[in-house]
Every structure is written in structure tokens, then in C-alpha cells.
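Every protein chain of the complex appears in place save one, which is left out.
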Amino acid sequence: MLSTHLPALQVVLPLASAPVCLLLRHPRHAWACALTISWLVLAIAVMLVQQVAATGTISYAIGAWATPWGIEYRIDMAGALMILVVATIGAVVLPFAGRSIQQEIRKKHSGLFYTCFLLCLAGLLGIVVTGDAFNLFVFLEISSLSSYVLISLGCTRRALTAAFQYLVMGTIGATFILIGVGLLYMLTGTLNMVDISQRLTEVADTRTIRVAFAFVTVGVSIKLALFPLHLWLPNAYTFAPSVVSAFFAATATKVGIYVLLRLFFTVFGIGFSFVAMHVGEIMMLLAAAAMMVASLVAIFQNNVKRMLAYSSVAQIGYIILGISLASRDGVAAGMIHLFNHALIKCALFLSLGCIFLRLGSVELQDMRGLAKRMPWTMAAFVAGGLSLIGLPLTSGFISKWYLVGAALTDGYWPLAVLILLSSLLALIYIWRVVETAYFQVPGAGMPLVKEAPASMLIPAWLLIGANFYIGVDASLVSGIAHQAAGILIEQGVR
Amino acid sequence: MSELLGHYNYWIVIVLMMTGFYIVIARPNLIKKVIGLFIFQTSVFIFFISIAKVEGGTAPIIEEGISVYSNPLPHVLILTAIVVGLATTALGLALVVRIREAYGTINEDDIHVQDEER
Amino acid sequence: MDMVLAVLSWSCLLGGAIFLLIGALGVLRFPDFYTRLHAVSVCDTLGAGLVLAGLMLQGGFSLVTVKLLLMFYFMMFTGPTAVHALAQAAMQGKLQAVVDEHEPE
Amino acid sequence: MENLINDVLLGLLMITGFAIVRMKSLLGVTMLTSIYSLLSASLFVVLDAVDVALTEAAIGAGIATVLMVATVALTTDEEKVPRHTPLLPLLVVMATGAALIYGTLDMPHHGDPLAPAHRYVADSYLHDSPVEIGVPNVVTSVLASYRGYDTLGEVTVIFTAAAGVLALLGYRTRGRNIEAAGIRKQVVLRVIAKLFFPLILLFALYVQFHGDYGPGGGFQAGVIFATGFILYALAFGLGTAQRLIPSQLLRILAAAGVLIYAAVGLESMLLGGKFLEYRVLADDPIAGQHLGILLIELGVGITVASVMLIIYYGFVSRRH
Partner (left out) sequence: MTVLACIALPLLAPVLITAMRRWPNPREAITLLTSVGLLLLVSSLHDAVLHGSRPAIDLLEPLPGLKIGFEVEPLGLLFALLASFLWVVTSVYSIGYLRSLNEWHQTSFYCFFAMALGSTMGIAFAGNLFTLFIFYELLTLSTYPLVTHAGTAAATFAGRMYLGYLLGTSVILLLLALIWTWTLAGTLDFRSGGILEGIVTPGVAGILLILFIFGIGKAALIPFHLWLPAAMVAPTPVSALLHAVAVVKAGVFTVLKVAVYLFGIDFLAEIPATQWLMYVAATTLLLAALVALRQDNLKLRLAWSTISQLSYIVLGALLATPLGIVGGGMHIVTHAFAKITLFFCAGAILVATQKTRISEMHGLGRRMPITMGAFFIASLSIIGLPPLGGFWSKWFLALGTLDTQQYLMLGVLLAGSMLNVAYLLPIPMRAFFSREPGNPGDSGLQEAPSACVAALLVTTAACVVLFFFPDPVYRLLQLLVQG
């Protein structure tokens, strides 16, 4: 009986436990509460994935109102994959948070931190499972508002300006989405995404719909930090608490990409998005620019968190590149990289979190000779870095393999070269860290630090392990991604 | 001509929206930015409510003897959006207060200069 | 009868509008804070009052008139209080009135 | 006549908007913003959106203004002249505006009753909701029942804002009376405030429970409720207000509101319905709908009111 309510519970559980978390006075209790919930959420997510795999797309009518009148929760294979990503990262990051937050955030704020974390989790999950355009906006705002707060809790004052910058850009993005949804509603009279797509066929060739498309696309692109709308991201990731950077890098932008997928394929359809609006060509160009420019910028960063943030912008470029091909292979490649990059980036940010815990800094110059002091942490960083570069037997290799393959199949060989060139740039910036940590002698005034505690290392290594597992046997991920891409393309062709 | 008569309403609302948008992206003062966002959002609300208007209709509260009502759905959406807007504004202003305490200024250019110095 | 009511209500409305205009002009043209408060009070009392009266005449004996009466009642409280509070705040803030000793020629 | 009012209001909005761009005094800008909000609320009335108008007046012109004034008081009043000429923003804005205007060309005309937006889902709301839900105010029935989940999200959003303000500004929980000495002397103000305080709360309750039949509901009521306390706090000082309604209580109430809402949803799930399916709450589906709407509006009201106060306390207690 309960199993039919899983889609609703998936979102309501973290949403309803957030207020409880606020009431818990002791930070430890709030942490335990958030941890339990995040694991339950993961369990639900796994069950949902199994359900979707067994029975196909799930639809859940909230309030039992039939689809165009009420709000529908709709989970297909792509959505299931996304839920899995978000829930997994949430469940992995929270054990890490216990220790890390204790150090980085003032004690009286930790309850609030976990409240906002759960809200953000609920918001992101809500975005994924909802089938209603306006409901998407609402949950987008839940996740955005909570993420502004989470970022502003970073320990320097620049966290405040980063959060403000994100707030301004994020709100502009959300308002653009709102405008787009309004225009769509104006011409179709409905808010349900599937319903919109059906009614859109009659009015697709109007200037209003074209503008609606443009606005929604730009709005979502701000959220997912597509080059050149990524300006909020480097600061936000750099100055947020370590856990938050890890969580966001793996989920927030990814969910944005998922929304973009939904828009292009489910709502507007390939014929409109890619043929009439040429969004494929535009996205391809921007993605290629992101891959090259952001990677180049990353090379010159001295703050490692910032370096990884720029690397994220570049990696988002990869994912968008796959999607812009609008072929089954391309979309599947994009989704595979979405999944893999979530794991990799999260692991990398977690290992930086370990470093920050002991060192109080993630500046490159402070990390000289660190590998001796924190061998496990640095090993995790190197393993993640190798995956980011895309060396074989890592998950990064699998996604690059598919991406290059998809680009070649569609005849875009310069893109294939660009993808590989950009991974070479990744090699350079990762290697700067490796050289500093392994081959330089620590300076005279460097503190004698210990290895990070196990509660923080285990989550990082779990992700690294998953990453290597995927590198060795990617059939599960690639199977889900291909199935999801197949459904999306099918919806998109109509 | 009918284009003009049928759409000038929307055009004015678009001008209003763009006024707010301009304040957000052109002004370095943080309070002004938040206010710009507020104006931008409020104007979008007006746009939605304009969509909902039905010529000759009344407020969507069912009463005997009235058959034409304005569209209630955008009203519902905007009720939600107003609250969301307030939440954003409150958070933005709270951030401004904290930024002022940390930097001693609420001018984006000055803040930038201070960040560069370090 | 209707005619008379219409004329009465419209003259009330018009009168109210004129007073509001005068008040606004005063706020713009008067030299300092305290004199401007004078102008504002005109808006609150005569301006708004006459408009409300005109509307009541239009509404006749119905729930609307009761609501308008309530509004008038509240405005009679809030307007003066607000002006009073403002003036006192200005006094406390040591805001000086502009006293122009030289008559313009 | 209606069109004329509409046009005049739009014109005033434009003037206010441009004035906000030009004006350098931030306090002045705040006032203009309040006016802008009030004007748009009036416009909403003309456009038949009474519920929205009430909300906009209470939130936009009311609470938001209070917060902006508080911020200006905590920071600075003057805006520096920007160093660079904002050419790029101007271009971006022009392009965005041009795109939107281009988009309007294929829109149905303003007020066109045959526009697709009015013909499909909205039409059936108007027809079916008296039968299915039995509440005259269609906005309430859509808000609370058909799209009740959005409203849950909305309550969560406002709850998030409270958590955010708490995290950013916090507040002093102990009642240290920090009102300026001046307010003590404001006898007239205090008397009037004392007089109005119960009236405002009464009105809030009216709006809360009259939402089914006329404009109103949990949001508006919550905001008005909070306004009453804000007035009280303004007249008698923050400490007094906090003794009346302590911060810790607000925290609990804010959480409780969201929990009530979620509990209604989960309860209907336990009773064999879908999430937020109110009709299973009572034997009679219509009664169930009424009960559900009543409960969730209560939850909304409680959360909104307490969140508004939390935010207000946060801003005001920041004053040194």
C-alpha cells in the first residue's frame, strides 16, 4: 500500500522533517534527524528506481485530482536516475557533514543548517519528480532559497557576497522561468507538462511560444550555470561550507540540466527545440566554449575549491554537449556523464573538505607536501582527479568514451577533439595539485596536521569506490541512461 | 491598430518589468538591486494577472446570477509567487545587512575592490 | 432624486480630488518639513473624507457604505496619529523649520 | 471606465518605476516601492484579482516596506553614483524587452474571453469546483485543494526564508528593550496602537476564516496578524513584543504550521487516499474538502504569521 505513495513521500519526507529539525535544540540531534531522513530518502529512491524499471513511467496524482486539474508527480527512467543521484549524494554527504559542520559553522546555526539542507534536498527532488510546470517553479525556489542560506553560512565574509550574487542571478533566472511558464499557459491553458506538450502542437508556430521557449531556456541555463551564465557558480562553490560545495556540485546544477532535458524533449519536443529553434547548435557552441574557457581558467586558480568550481562549469559543458546532439547516443552520453560527474565532483569536494578541516585552507600554497600528512585524503583527491581527466578504469573514462563516440557517430569530429583536449586541460589543473601535495616540501610555518577522521574519509572513499566500480562495469548506469534517453527521444520526436 | 489596442496593456507591463530588470543589473547598490528584483517580480505578477482578465468578467467568487468570471488559475499562481517573492526579498535584505556589517559598504564596486585587495 | 444624489456625490468626489491635488502641490512646493505636514493633513482629512462621502452617496444604504464608514473612522485615527508621530520624530531629530525673514520683492 | 482606471494605474506605475530608477535616496526609493506595490494592488482589483490584491497590499506594501526601511536604517540611505556607464545592462534589458514584445504579437488580446488560457483548465475549475469542493471562492478552492501541493511548497518557501533570516541575522532571545527613547514619548502613537491592535487581530481572524466566501485566506490573514504585532512592537518596543510572543514560540509555531499542512496530507494518505486528498478526511467528500481546506489554511496562517514576525524580529534586533 505504501509503495503507491512513494513518489509523494520522496519529497514530503524531507520537506516535513525540516521543521522538526529546526526545533531540535542540540546540533547532534538535528544531524541525526537529517541523517536518518536522508537515508530513508535514499531507500525510497532505490525502491522507486526499481518500480520504474519494472512498470515503466509512474504517475501519481496529488490530491487525486485528474491530470490537467491537479498536480501530477511523474517519474520516468530519466527522473529515476536523477532521484538516485540526488538521494545518493544527500545520503553520502550527511555523515560527512557531522564533523565538517561542527568545525565550519557556529554551533547555534547547525540546526538551521540541517533544516536548510533538508529543504534543499526536498526542493531538488521535487523539481525532478514533478510533472507540473508551476510546481517546478515552486520547488525550484525552495531549493534556491535554501541554497542561498547554505552558501551564506560559509566561514568568510565573501560567502555573503557569493550568496547575494547567486540570489540575484538565481531570482532573475526563476523569474524568467515564471515568465516563460506564463506565456506557455497563455497559449495552452494548462500547466501540466505532458498536457502542454500535447496542446502545443497547434500553437507551436507562434512568436509567443518561441519567446516562451527562449525565456525558460535562459532561466534554466542560469540555474545550471551554462557558460556564459555561470558567473555565480565559482564564488558560490568556493566560499560555501565544504559539505555544501560537495552537495551542490553534484546535485544542484545537475537537476538544472535535467529540467533542460525535460523542456527540450518532453515539453517542446525535438521538432520545435532542435529543428525550429536551433537550440542544438547554440548549446553546442556554448558547451564547447565552456569546456575550453572554463578549463583554461581553472588552470590559473590558486584556490583549489575555485579550481574545481571552474572545472564544474567545464564539465557541465560536456553534459550539455551530449544533449545538444539530440540523438539517443548523445543524450545517453550526457546523462552518463551527469551521473559520473556527480560522483566524481562530490568526492573531490569532500576530500577538499577533509583538507579544510585539518588545514583551515584550500589554497594551493598551503597544501605543499600534504600527501605525507594526509595520505588517504590526497589519494582520494588523486583518484577523483584521474577520473575527472578521464583515465581508463574510472567512470570519467566511460562518460568520455560515450561522449566522443556520440560526437563521432553524428559526424562532429572537431567536438570529439575538443572533448579530449579539454580533458588534457583537466590533467594540467589536477596535476598542479598533485605536484604540490606530493612533490613539494612543506614550508617552515606549516602546521603538523593529522589525517582526517574516518567519518569524513569513508563517504569520500565510498564515492571513489563507486566511481571505480562504474569504470569497470558501467552496464547498469549506461543501461539506465540509454533507456532514459530512449524515452526522452521518443517523447521528443512525436 | 487592433494589435495596438489588444496588446498595449502587455507592452506597458513589459516596460515595467524591464525597469525592474534594469535596476537589478545596472545598479551597484545592493538594496537597489533587491528593490529592482522586487519591482521585476511585481511586474511579472501584473503580467500574469493581465492574462487572467476576461472582458466583462468579475472576481472568481461564485455568485448567483453571474456567469462570466475572470480566470482564477493565474491568481492562484501569483498568490504563491508573491509569497515566494517576499521570501526572496527578505533573504536578500538580510544578506545586505550582513554584508554591510562585514564590509562597511553596500556598493558592489567597493565590495569588489575590497575582495581584490586581499 | 437619483439625479440629485448623482450630482451631490460627484461634486463630493470632485471636491475631494481637488483637495488631494492641493495637498500634493503643497507637499511639493512648501519649503520645509513642518509646512509640508500641513499640506498632507489636507489630503487625509478633507481630501479622503470627501471622496469617501461621495462614494457613500453612490453606494446608498448597503454593506458597502458600512465598510466605507469604517474606513473613514479608521482614517480619522491613523491620519492625525501618523502626522503627529512624524512631527514629533522631526522635533526629536532637531529638524529646524525654515524661517524666511526676508520677504521676496 | 474600468479601462480608464486601468490605464491611469498603469501610467502611474510607469512613473513610479522610472522615479525608482532615478532616485538616489534609498529611503525615498523604499517609499516609492511601497507605492508601486499599492498601485499594483489597486490594479489587481481592477483586473478582478481581489485575493491577489489583498495579498500584494499586505505583503508588498506592508511587510516588504517594513523590511526595506529596516534595512536602510541598518545600512545607509544614499546610493553612490555608479562608476561605469551601464551600457551593457541597457543593451541586455532592451534585448529582453524586445523579445517579450515580439512574443506578444501572437498573443490573444487582453481580456479576450476566447483565449485558450480561459477555455481549458480554468473553465472547468469555475464549473466544477462548486460541485466538487463547494467553496464559492474559486481561488481558494484551487489554491487549497486542486493545487494544494503548490501551496504546501509555498509555505515551505516562506519557512525557508525564516530559517534563512534566522541563520543570517539571528535574534536576541532575551527581552532587552531596545526601542529608542523617543518612542516612549509618543503617547498618542501608543494609545492608538493599543486601540488598533485587537482590531487588527480581529480582522486577521475574519480574513482567515472568511477566505472560503470572499477574498482572503491563510496568507493574507497571517500577514495581517503579523502586522498587528509589528505595530505593537513599533509602539512598545521589541522587548515588550517579545514578552508577548517569545521568539522561541515563534520558531515552534512556524514549524507547526508546515507540520499541520504536511500532517493533513499524510493523514489523507493513511485514510486510503492520495496525498492531500481531503475528501477522505470526512464521510462526506464535500465536508472532507471543507475540513481539509480549513486545516491547511490554518497551517498556512500560523506559519506565515510567525515567519513574518521571525523575520521582523531578526531585522529589528540587529540594531545596535
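Residue numbering begins at 1 within each chain, and the chains themselves are lettered A, B, C and D in the order written.
Going forward, a residue touches a chain if its C-beta (ideal position, glycine included) is under 8 Å from a C-beta of that chain, and two chains touch if they have at least 3 such contacts.
This one's a predicted model, so the numbers in the text were calculated from it and none came from an experiment.
Engineer: For the unseen chain, which displayed partners does it touch in the full complex?
Structural biologist: Missing chain, whole complex, touching shown chains: A.
Engineer: Among the options A:170, A:471 or A:492, which residue touches the chain absent from this view?
Structural biologist: That would be A:471, which touches the missing chain.
Engineer: So which of A:307, A:416 or A:489 would be touching the chain we can't see?
Structural biologist: With A:307, A:416 or A:489 as choices, the missing chain is touched by A:416.
Engineer: From the listed residues A:43, A:66, A:285 or A:408, report the one that touches the chain absent from this view.
Structural biologist: Once the missing chain is taken into account, the touching residue is A:408.
Engineer: Given that one chain is not shown, which residue among A:79, A:390 or A:459 touches it?
Structural biologist: Checking each option in A:79, A:390 or A:459, the one touching the absent chain turns out to be A:390.
Engineer: Which positions on subunit A touch the chain that was left off?
Structural biologist: Interface with the chain not displayed, on the subunit A side: 386, 389-393, 398, 400-402, 404-405, 408-409, 413, 416-417, 420-421, 423-424, 427-428, 431, 435, 439, 471-475, 478.
Going forward, only the chains that are shown with their structure count from here on.
Engineer: Looking at C-D and A-B, which pair shares more C-beta contacts?
Structural biologist: A-B
Engineer: Nearest whole angstrom, what separates the Cα centre of subunit A from the Cα centre of subunit B?
Structural biologist: 28
Engineer: Express in whole angstrom the distance between the two chain centres, defined as the mean CA positions of subunit A and subunit C.
Structural biologist: The mean C-alpha positions of subunit A and subunit C differ by 57 Å.
Engineer: Multi-chain contacts in subunit C: which residues touch at least two other chains?
Structural biologist: Touching at least two other chains: none.
Engineer: Where in subunit A do residues touch at least two different other chains?
Structural biologist: Residues 134, 138, 141, 145, 148-149, 152, 179, 185-186, 191 of subunit A each touch two or more of the other chains.
Engineer: Would you mind writing out the residues of subunit D in touch with subunit A in their complex?
Structural biologist: Those residues of subunit D that touch subunit A are 99-100, 102-108, 115-122, 124-125, 145-150, 152-154, 156-157, 159-161, 163-164, 166-168, 170, 251-252, 254-256, 258-259, 262-263, 265-266, 269, 273-279.
Engineer: Where on subunit B does subunit D make contact in their complex?
Structural biologist: Subunit B reaches subunit D through residues 2-3, 5-7, 9-23, 25-29, 31-32, 34-35, 38-39, 42-43, 45-46, 49-63, 68-80, 82-91, 93-98, 100, 105-107, 109-110.
Engineer: Okay, in this complex, where on subunit B does subunit A touch?
Structural biologist: My answer: residues 17, 21, 24-25, 30, 33, 37, 40-41, 44, 47-48, 51, 73-74, 77, 80-81, 84, 87-88, 91-92, 95-96, 98-99, 102-103, 111, 115.
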